[in-house]
Every structure is written in structure tokens, then in C-alpha cells.
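All protein chains but one are shown at their positions in the complex.
What follows is chain A.
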């Protein structure tokens, strides 16, 4: 393949289709692993790093169960290639508790019974924390709109929204 690689930065050249060394930065730790280019960030987390907190619902961008943060922004890991995350910081549900203490949003989900089966919960929590950081949770309608990318089959929405309101209104802002 005639490809001009001269100016590509850190990573040069065409990689794959076989496994290639990839370095992922997840929850503040660096993981050197080997992956085929087709592997999604979701599968890399679950199958290669044993970080199974992030869930696979639809695998096509419609449910939000796979929500993680890349460079602090919430994204869908099922539609993200792991290789494209090299050089970026990935955060998952496993990384948000600090010093053995639940993140206030996790605690609020427990307190408000904001789940039934729990399958959507990691994605809901990653989305909810990001929402408060984005600052678009002023009204109940705002919360509903900006959480619409996270589907809950068990219909725990009222309790999820209550948990988000509580953290929003807490003195320390969560």
C-alpha cells in the first residue's frame, strides 16, 4: 500500500489486521495489550482488561449501557475503536470511587434505589456524573433530555432522576 507516513506523529504506519501492541490509559493506569484494530473500546475493556463494569446492550449506539469517558467526555465505547483511544484517557465505572468510598452519584443511586436489574446502571452513572459537569441539569426536563441516551429497560427513570437531583443540589456539588 502506497501510503505517505512521513508526518504522522506518535503512531505511524498501517496496523493490523492481526493483533498489534496497543497502549491504553484507563482509570489512570497504563495497560500495554495486544489487539486487532477491529476491537471496540467496549470489548477491549471487557475482554482484554477484565473491566466488565461497562456493559454491552445493543452494540450499535442506541442504548447507552457502554457509556465511558474519553478525555473526560461521555462517549459510547461500542462505537469507538480501542486503537483510536491511544494517547487519550479512558475512564470507566471502576475508576470513579475514591479511596474505597463510593462516588456521591453511586451513593445516590443506592439511596434512591435507582435500578432494578442494574444492567444499565454503570452507563447511567457515567452519564449522570458527566451531565452535572456539563451543567445542563437545571430542570427536570433538562435531566430527562440529556439522559435520553441511556435507556433503562426496567424503567427506573424516576429514581435515576431523583438521584441526579440529589447530587446536583448537594452542598459540595457532588
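Quick note on the criterion: a residue touches a chain if its C-beta (ideal position, glycine included) is under 8 Å from a C-beta of that chain, and two chains touch if they have at least 3 such contacts; residues count from 1.
Assume contacts and distances are computed from a predicted model.
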| item | value |
| --- | --- |
| Protein that the absent chain corresponds to, by UniProt name, given "Rieske 2Fe-2S domain-containing protein", "ABC transporter permease", "Fe-S cluster assembly ATPase SufC" or "Xanthine dehydrogenase YagS FAD-binding subunit" | "Xanthine dehydrogenase YagS FAD-binding subunit" |
| Hidden-chain contact residue, picked from the options A:46, A:74 or A:168 | A:74 |
| Interface residues of chain A (partner: the chain not displayed) | 1-9, 11-17, 36-38, 40, 59-61, 64, 67, 73-76, 78-81, 83-84, 86-87, 127, 130-131, 134, 144-146, 148-150 |
